[in-house]
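Omission of a single protein chain aside, the complex is shown with its protein chains in their original locations.
Coming up: chain A.
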Amino acid sequence: MAAREEVVRRLQELLGEAALRPDEAYAQGVSWTVQAPAPSLPDVLRVFRDAGFYLESITGLDFKDTMEIVYHMNTYEPRSRMALRVLCPHDGEVPSATGLYDSALWQEREVWEFTGVRFSGHPDLRPLLLPEDMDERPLRKTFGTVHAYRKREEIYG
């Protein structure tokens, strides 16, 4: 548990107490949820890296009013997964995690090609799974058959 407590303590100093939300029951599969502003992302990820966390997954969520990038961070201890959530506009950019985590090289390429969110500072932002000439963003809700396009507060509000 040591790594998790360490990260929580340092992030509370960095972002303020209100940015972190605990989930003792582990109902969503994460122990803490961290809401961070995009510019602070490199500092936040550095805290994770120094404590020995690895970057498990990056997901892009498309809402009517905003995009959201969710980073799932984990370490090799029981129940220590943490979610890091960053909001950004549809045509926006978030700082790249590639300097801190090598796994971000591919995961960010995937998020970028599927949702259109750019990662500033990524050294090699080219399509990974999609063809090179693909100009659509398949996981945007404006592409293909979708059942609902909602605002963020309709789900998390």
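Here is the rule we use: a residue touches a chain if its C-beta (ideal position, glycine included) is under 8 Å from a C-beta of that chain, and two chains touch if they have at least 3 such contacts; residues count from 1.
Rule of thumb we're sticking to: contacts and distances are computed from a predicted model.
Assuming one chain is omitted from the figure, identify its UniProt name from "histidine kinase", "NADH-quinone oxidoreductase subunit D", "tRNA-specific 2-thiouridylase MnmA" or "ABC transporter permease".
"NADH-quinone oxidoreductase subunit D"
Give the residue, chosen from A:42, A:92 or A:127, that touches the chain omitted from the document.
Of the candidates A:42, A:92 or A:127, A:127 is in touch with the missing chain.
Out of A:5, A:65 or A:102, which touches the unshown chain?
A:102
For chain A, which positions touch the chain that isn't shown here?
26-30, 52, 54-57, 59, 61-62, 70, 72, 74, 76-79, 81, 83, 101-103, 105-107, 114, 127-131, 138-139, 143-148, 150, 154-156
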